[in-house]
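All protein chains but one are shown in place.
Chain lettering (A, B and C) follows the sequence in which the chains are written, and residue indices restart at 1 in each chain.
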Amino acid sequence: MKDYLVLRVVAKILIAFMLLFALYVQFHGDFGPGGGFQAGVISAAAVIFYAIIYGLPAARAVVPDWLVETMLAAGVLLYALVGVAGILLGGNYLDYFVLGADPVAGQHRGIFWVELGVLITVAGVMLKIFYVFAGRGSEEEPPS
Amino acid sequence: MISSHLPILLVVVPLIAAPVMVILRSGAAAWVLAIAVSWAALAISGALFVQVAGGGHVSYFLGSWPAPWGIEYRVDVVNAYLALLVGVVAAVVSVYSPRSVLAEIEPGRRYLFYTMYALCLSGLLGIAVTGDAFNLFVFLEISSLSSYVLIALGRDRRALMAAYQYLILGTIGATFYVIGVGMLYLATGTLNLADMAARLAGVSEPRAVLAALAFITVGVSLKLALFPLHLWLPNAYAYAPSAVTAFLAATATKVSVYVLLRYYYSVFGGSTVFHALPMGEILLVFSLAAMFIASTIAIFQENVKRMFAYSSVAQIGYITLGVALASMTGLTAGLVHVFNHALTKGALFLLLGGIALRAGAMRFGSIGGIGRVMPLTCFGIVLGGLSLIGVPATVGFVSKWYLVQAALERGSPWIAFAVVASSLLALVYVWRFIEVAYFREPDARVSALREAPASMLVPAWALIAACIYFGIDTDLTLGGAAAAAWELIRGPQ
Amino acid sequence: MTFASHYGYWVTIFLAIAGLYIVVARGNLVKKLVGLSIFQTSVYLLYIAPGKLIGGTAPIVADGFQVYSNPLPHVLILTAIVVGIATLALGLALVVRIKEAYGSIEEDEILAAERGD
Partner (left out) sequence: MTPETAILGAIAVPLLGAALIGAAHRVPDLREAVTLVTAVALFLLVATLAPGVLAGARPAAHVAEVMPGIDLAFRVEPLGMLFALVSSGLWIVNSLYSIGYMRGNREAHQTRYYVCFAAALASTMGIAFAGNLFTLFLFYEALTLVTYPLVTHHGTDEARRAGRLYIGVLVGTSIVFLLVAIIWTWAITGTIEFEPGGILAGSASNATVGLLLALYVFGIGKAAVMPVHRWLPAAMVAPTPVSALLHAVAVVKAGAFAVVKVVVYVFGVEAISGLASVDWLPFIAGFTVIAASIVALRSDDLKRRLAYSTVSQLSYVVLAAALLTPLSVIGAALHIATHALGKITLFFCAGAIYTAAHKSRVSELDGIGRHMPWTMAAFTVGALSLIGVPPAAGFVSKWFIISGALQAGHYPAVAVFIASTLLNAAYFLPIVHAAFFRRGPEDAHAAHGEAPWPMVAATTATAAATIALFFVADLPLALARQLSFGPAG
């Protein structure tokens, strides 16, 4: 679809807003509907959208495979380490109360990092699935 | 300080290792990590076992949310016994794995193999320690999904189909389980197993509870491969990479047995399960069918690994038979056989991995006379086979003794005779291997083979030695099983 | 306790049986996965439906509301959905690999090919 000028221009504009919306959903998750899951899917959708318009190689240049794989591991790791931080600060695993000076602030802080981990992993997983399925079969074709 | 966090560390250590392996992207580094977490799991589970061996339990509240609102990890001697078993097997398999992985997994995927192994380990240990019904489902799926991947990594293309079939049946099993949990949740309003047990006593509408019992039984039976729900097992074991077969055969079905026991005794209470419904009789019939039919099928297999896979189905029958006898002795027999069979079958599949590495093929027709060229491997298989038969001074004998005793105490000598008669079928298929390995003249291809490498032989023989040691000194295995059986029999506190 | 007041359960049962039937009856590996997904969906409904109280609101404490829906099933099912997606993705990935290895995704053709192995 590289040849459709309208799509290409609109895509570039839209992708910025999609990512912005993903961040909104992410950070608003504390107060309303939203959170890492949704934000992760939306941000992955932005990249997938880019791949559909500009082609998989272009998307792979922007978000390379190693980054995707690192993302899906790093998010889990971040989540798990927040739990470990709870232990190190004298609470139980995944204990957010001890993360801040007062328990409410601790809860906010804990959920923020956990949701960030979720965002990274979900985005990574979505991209990984897309890359793997979309890239299947085309690898054998000679580069045009 | 660290000792109070043992239940969660047991799960989290391998769970953290998995993403680290992905980030490192190196097979060798992943292996080192895999060894580290496996031995850490062994150490932690051992420490937990020591903590609870005398009775009582350790509770751990995730996020400091007290039960029943938060997720509780609740470890008593039953959980600790299972966790210890998983730890032992993981420690051995992790040492064993590099040669098998080197030969069977392509270089770019090796770190992913260990990632999946760490996730599977984490899931299995999670099942063993969690005290929350839904959390248990999540861990069940973590271990299942990773084991589907591990099986699909096998070299043979049939491994793919085996993994697919396991995925379908495993998911159906897990979904049945979760339906059962949903019904229990509707009836009791809690997901904490201990809390659920307490509230079930006051439930006025038993039909939903009995339906839940049925769903959970079927779902878990699928995962533990109770005959005739075993259809996924033979192919999955036969075509998975060697290290995976050994690991799964020794742990996955055993952990599912634990889930069944936990629900039967700790949640529903033995009286509901064995008196309101004829669960004992149903299990008895399927166990006996497993012992005889699966053993008979094993005799006619052409693939050695598949033969021992069918033998696993039969041996699971012994375990569930112990459960079905529903007495202190029977339960002890079932639990001790969980441990004993894990040691035996783990050792056997590890040794078969050596043959797979050297000979490539696992068909009887292509390994004739292999006993002459791989003496240590084959002698190990013979000893493991003797344990399957139940020859004294092996662990298999201890299980058999208690099973027979439980059957006699129940006043059913015919069950006792069924137990010993079915071990004759084991004699037949083990002897089939012996005759092929020792009495056939090795052909040119077999003669050219060498003994398996020490890195595979040492862990496998460590398990074989354990098979014999724990056949003579049963303090740990039988003591643990008896304590666990007592904990289960006396029911929810 | 009328038939209609339990319609949520009836839908659940219908979905469960339909899904299981597809898994058993269809030979196409992708269709089996579709059936599996439908089967899993029935469980989502089993959990969610009883959590809704007629007249209840979202469980946010505020003035003027006394009746809240139970939020816990939603959380559980969110997890179950993720598990379901993971299963589906893994299943489809296996089907792709099976297609590459056997040249088919029909169960009977694959089993015939396996017999030749």
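Miscellaneous remarks
The definition used in the following text is that a residue touches a chain if its C-beta (ideal position, glycine included) is under 8 Å from a C-beta of that chain, and two chains touch if they have at least 3 such contacts.
Keep in mind it's a predicted model, so treat the numbers as computed, not measured.
Hidden chain, full complex: it touches shown chains B.
The omitted chain makes contact with just one of the residues B:106, B:281, B:302 or B:435: B:435.
Among B:255, B:298, B:404 or B:466, only B:404 touches the chain that is left out of the view.
Of the listed residues B:28, B:50 or B:421, the one in contact with the hidden chain in the full complex is B:421. Of the residues in subunit B, those that touch the hidden partner chain are 386, 389-393, 398, 400-402, 404-405, 408-409, 413, 416-417, 420-421, 423-424, 427, 431, 435, 438-439, 471-474, 478, 482.
Note that only the chains that are shown with their structure count from here on.
Shown here, the protein chains touch in all possible pairs. Centre-to-centre, using mean CA coordinates, subunit A is 25 Å away from subunit C. Our note on geometry: subunit B versus subunit C, Cα centroid distance of 27 Å, whole angstroms.
Chain centres here are Cα means. That of subunit A falls 36 Å from that of subunit B. In subunit C, there is no position where the chain touches two or more neighbouring chains simultaneously. If you check the complex, the residues on subunit C that touch subunit A are 78, 82, 89, 92-93, 96. Those residues of subunit A that touch subunit B in the complex are listed here as 66, 69-70, 72-74, 76-77, 80-81, 83-84, 86-87, 91-97. Within the complex, the subunit B residues that touch subunit A are 5, 8, 12, 15-16, 18-23, 25, 60-64.
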